[in-house]
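Heads up, one of the protein chains got dropped from this complex, but the rest are sitting where they should.
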Amino acid sequence: MSRYTAVTDADRQAMLEVIGVASVEELFGEIPAAVRMARALDLPAGLGEAEVYAHLRSLAARNACAEDELCFLGAGMYDHYVPALIDMLLGRSEFLTPYTPYQPEISQGGLQVMFEYQTAICELTAMDVSNASVYEGPSALAAAGYLAKLTNGRPRFVVSRAVHPHARETLVTLSAGYGTTVEEVALSGGVTDAAAWARAIDDDVAAVFVAQPNFLGAVEDLAPLIAAARAHGALVVVSADPLSLGILEPPGALGVDVCVGEGQTLGNRLDFGGPSFGFFATRDEHVRRMPGRIAGETRDVDGRRGFVLTLQTREQHIRREKATSNICTAQALNALAGVVYLSWLGRRGLVELAELLVRRSAFAREALVAIDGVSALHEQPVVREFAVSLGLPDLASVRRVIARCAAERVTPGYALGRDYPEYADGLLVAITEQRSREDIDRLVEVLGRALAAERAAAATGGAPA
Amino acid sequence: MSVTPETAMQRERAVTIFEKGQAGRRAYQPPPLDVPERPLDELIPARLRRSEPARLPEISEPELVRHYVRLSRRNFDLDSGFYPLGSCTMKHNPRLHERVAALPGHARLHPLTEPARAQGALALMWGLERALSEIAGLPHVSLQPSAGSHGELAGVLLTRAYHADRGEQRHKVLTPDTAHGTNPATVTMAGYEVVKVGTDAQGGVDIDDLRAKADGDVACLMLTNPNTLGLFDTNIEEIARIVHGVGGIVYYDGANLNAVMGISRPGDMGFDIVHFNLHKSFTQPHGGGGPGSGPIAVSAELEPYLPRPVIVRRGGAQGNGSTVEFDLDHDRPRSIGRLRGFQGNYGCFVRAYAYICSLGAAGLRDVSETAVLNANYLLARLRALGVCELLPPAYDRLCMHEFVLSGAPMKRELGIRTLDLAKRLLDYGYHPPTVYFPLLVEEALLVEPTETETKQTLDEFAAAVAEILREAREDPELVRNAPYSTPVRRLDEAGAAKHPLLRQPL
Partner (left out) sequence: MAEASYPQDLLYHPEHDWVRIDGDVATFGITWHAQDALGEVVFFEPPAVGAQLTQHEPYSEVESVKAVSDVIAPLSGEVIEVNDALAEQPESINEDPYGAGWIVKVRLADPSQTAALLDRDAYLALLA
């Protein structure tokens, strides 16, 4: 018996008798001998709960996490404070353990949460309709590409180089399946080069993709980019940071076709990159090509207000090869955290948080560029993340500086040179409400010291160990 | 038809969070501003900013908690009751997993942390990969895909890359007509044409039909074994031979892995690619519709095409005294690329890894033996109670971890459909089995008890089904108008689809 099964010898005897076989082995009798395992699985023996806990703790102890160190990493996932009530709600059996709500009569809790989440996303993005979540940010962008392909069948995608590198790569991977090419448009001054963008767009472009704020933290001027796409009938997809939409003009107000994004920043943990959720919102005219689950309102036989999964004929379990996506499992629990977080922030709280981040980011950027040798990588307005140039010769030197900071338990940011060779000495710095003035001062101090040491070592002609 | 008085929960009308609270209320309080209060216009031009705030609720924390706790009670869940949803493997979700996943070293770890400072996470992922590899019988694993269907997509894209690398243009993917809907949907997304293969009288793949359709234009065969009818296809080796014979890839949909862990391995059956559903056999809680995780295991030939990055083990101490054993390798020239951001659903890896540590080799085998025992026992109990006269099993064989009944005789003789039986089961405090899948079986009822249920629970469930059939004989209307005791009764799904209301008007 394993820890979670309960078949005693007496149970087994009785059950085998009812079934009419002599042994459990007989139940596997139809499996050909050639494909039966002749040995046990080569895995360690099972452990008790306390031992498993100790082992997982020892693994945790080998990770430099934001609990013990100052973390300025961003790039789509942010170290926000998750309120305790979210832990409590996500731990409730009724939210944690049920399946997708295929029997709506006993799933009104989950269905109403989806309906509320959809409403919250529509409000945030100013789009007409949202689904109940998709896996995460980059695959949401790729899913928007599939929607465009189903809508107009054109052969090209045009994407800004300032869209998240993982999202661009995911789009390329998925579109290779159905044959749409992906072309990148370069940046200028830290934002999408509007002239190059307009030149790249033609009547054979299915969709264009831009991020807001972009990967370098810059607020893009979306209106001319959208106009250029509209002029050729291409669909417009904007990938937006949901928290920044507390203060920025929402894409829906600018008439985009699809607004997607990474939802981790809304009430979800970092979890080394997942699970989180992606949001996916569109105009009414695209609703029947939107992927994923959608909850809709209706009445029961007695006239009670209730909710059901609806427009299911888009989905794999009905439409099969003609489905708008192959999604079965979504991210319901993470979307619950998202809508609870947005409700916890509330109408004013979201604005106040965003304004706090704008002011702290501006302060941090100024303080960092005051360090000798450091300059702003771009001068664009930023909300909660920005990029600086460290004045170093290459990515390797940036990594050494980051390692020096790590020794003082500060992660100063992400080395942009990993994804952008043209920004080899770039550093992407993210600010959350957990990064106080004191923390920013410490960042400046530690990074300044690390840079000075790196420059000194370079001057003496050798890279230190 | 009996008239039941309204329950308290039925009396409580659905009110969304947007209809609660009041202007001026709040839960969150931002910290005091500790940097200069520069005018926003200086920092972000007004024309780039929102003119009106998003109309989120204005609500206090106690109201917020009460709203969602009350809402949670309008859900049935696995901790509360039996959930024999076929194809979903609703097994117990151990709370140990929530505790370890919440450890800050796992939960508050940023995905872009330098690998040298995330060795615990990479070691965990490496350990999980090795375990899944051993269970599948295939050497190489990627944990990146976000769910089973995402893993399927990875598998088909891998197949495409494999053939392209050999200069071959193939256009078709074969799937059995019993396949889960994600299979054909995935095939289309990957740019292939779906070709259906028939099912024979024993419930397995029709070998003659397969031979006729397997040609040099077939990229891949996607199969589940045991299949969605809960039956092990005894011709599996021949099937693999036929497809390999035309140079095709054989893909295993791992949704039904719960039946064969430690007993038979997809790699040994001849499969080249396997996907796992960590939210099925490996206890990641379903969360009401996710998150999940869909790792894949592949043969050596397909390894170069795996999604990037890949975890590598370098081993040994570095010159500076630190031990960087594990790393993320992005330098993968033949990789299909990325399917998503970062490394995948690490929170799900922690839970699955803890589960495998808890069970070990013997425990995993016990899982499959007990899952198959429980399913066969439940079927035998239903037979013994006469249920199978109206709901006969679709195939008269031993099942594996799940079985399919057909409600066609019940429909003919009692005028009650599988749907009605399911709705009446709600009144008895059960989540019904899966209905109307697989499509091959008329009025299908797909039952998967899983290994974590006791014999007593199975007996009680069988008795409830028998009781409902008795009710249906005496008073069919009673069953047709069920449920009566749930928070809402049958809902107008047609109305919801015709006149979609997909958000709360504000």
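Should a chain be cited, it is by its letter among A and B, assigned in written order, with residues numbered from 1 in that chain.
Methods note: contacts are C-beta pairs under 8 Å (C-beta built on N, C-alpha and C of every residue); 3 or more make two chains touch, one makes a residue touch a chain.
Worth saying up front: this structure is predicted, and the values here are computed from it rather than measured.
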One chain is left out of this view; which of A:192, A:312 or A:343 touches it in the full complex? A:312
Could you tell me which of B:34, B:114, B:471 or B:493 touches the chain that is not displayed? B:493
Mind listing the chain B residues that contact the chain we can't see here? 436, 493-494, 497-498
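The rule is simple: only the chains that are shown with their structure count from here on.
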In angstrom, rounded to a whole number, how far apart do the mean CA points of chain A and chain B lie? 20
